[in-house]
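For reference, the structure is listed below as structure tokens.
With one protein chain removed, the remaining protein chains of the complex are shown where they sit.
Order as written gives the chain letters A and B; numbering starts at 1 within each chain.
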Amino acid sequence: MTGLQVVFLLIGAVTLASAVMVVAAKRVMHAALWLILALVGVAAAYATLEASFFAVMQVAVYVGAIAILIIFAAMLTRRSMEDDPARLNKGWPAALLAAGGLLAGLVYLFSRWTGFSSPARALPEGGENIAALGLALTAPEGFLVPFEVASLLLVAAMIGAIYVAGDLRK
Amino acid sequence: MLNDWLFVGIFFVVAMFLPAAAITIAGFLAPKKPNPIKNSTYECGIETVGPAWIQFKAQYYVFTLVFLVFDVEMVLLFPWAVAYNQMKLFAIVEGVLFVLILLGGLVYAWKKRALEWV
Partner (left out) sequence: MSFWYDPVAFIAEWLRGVLLGWGMAPEGAAFVLTALGAAIMPLLAMLFVIFLIWYERKLIGRIQNRFGPNRVGPFGLIQPFADMLKIFIKEYITPIGADWLPYNLAPVLSVGGVLLIWAVIPFSATIMGVNLNVGLVYIIAAGGLGALSFLLAGWGSNNKYAMIGGFRSVAQLISYEVPMVVSLLMPVMLTGSLGINDLVKAQTIPFIVTLPAAAAIFFITSVAEAGRAPFDLVEAESELVAGFNVEYSGLKFGMFFVGEFLHAFTISLLFSTLFLGGWRGPGAETYPLLGFLYLVIKTFLVYFVVILFRGSLPRFRIDQMMDLTWKVLTPLALVSLVVTALLAKPLAGIPALQAVVLFVVNAILLMVFFSVAGKRATPKRAIVGKPRPLATPHHEDVSA
């Protein structure tokens, strides 16, 4: 068991535990904080895979923007200040059955995947190459169209949000 | 590169641990004499009225959303900027187009008075 494997198991355990606590926490604010820990855990997992750019982008975008958005959205409701009494709803046996069936299916599929026994591909020398990502994003045979469509999508999201928020001077 | 991240990880743990340790030490050194008047929340010298909940302005949400849009734009622009020196003019113009579309979105938000602090 190399050091890297120990670190990865630790990160995975922390991420999974915080993900469970997101749904199990009593107060909405605590759930948001557990979500932040889960997102940081994902970023740490990216770092163990030597994908540094994605690790820092995960923290910058998810923790720096989306977590704040979620906390603001949680505060929009008055009930966020109170403790939520009911943790389980009435349909929980059926939900448990469905989740267990899904888990069994996934385990069966993974047991037949050959990727677990074949060695992983070696990373290119010198670590990750962000310049190559930039060139690929703007190459016509690469990801040019998704790149430009992404900007249109972002502007559409902004316009939609402003429209839905309505005239804020009311 | 993993060594770099190991350094960052240890640095993060130490950077969080140092203030926490200082606060804990001061917690031992300081007196502890709570009483209900001292512990009540501050409201400009008078008794607190009502729960600590305020009407949340929708303006905060719109600001955060516009910031999120620009943050995601940054994710796509940083690789473009890193590859800038190796790109042809066509690729540079594509990036400029990306920025101009987002500038258009900003102008729309400005005209719709979504960026004002009402």
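Simple rule for what comes next: a residue touches a chain if its C-beta (ideal position, glycine included) is under 8 Å from a C-beta of that chain, and two chains touch if they have at least 3 such contacts.
If you're wondering where the values come from, they're calculated on a predicted model, not measured in any experiment.
Here the missing chain is touched by one residue of A:Ile36, A:Leu137 or A:Ile162, and it is A:Ile36.
Within chain B, the residues in touch with the undisplayed chain are 1, 3-4, 6-8, 10-12, 14-16, 18-20, 22-23, 25-27, 29-34, 36, 38-44, 52-54, 56, 60, 63-64, 66-67, 70-71, 74, 77-78, 81-87, 89, 92, 95-96, 99-100, 102-103, 106, 110, 113, 115-117. On the side of chain A, touch with the chain left out of the figure occurs at residues 27, 29-30, 33, 36, 52-53, 55-57, 59-60, 63-65, 67-68, 71-72, 75, 127-128, 130-131.
Please note the rule applied: only the chains that are shown with their structure count from here on.
Annotation: 18 Å between the Cα-based centres of chain A and chain B. Taken together, the chain B residues at the contact with chain A in this complex read 1-2, 4-5, 8-9, 51-53, 56, 58-62, 64-69, 71-76, 78-84, 86-87, 90-91, 94-95, 97-98, 101-102, 104-105, 108-109, 112-114, 116, 118.
Residues 4, 44, 47-48, 50, 52-53, 55, 57, 60-61, 64-66, 68-69, 72-73, 75-76, 78, 81, 127-128, 130-135, 137-140, 144, 147-148, 150-152, 154-155, 157-159, 161-162, 165, 167-169 of chain A touch chain B in their complex.
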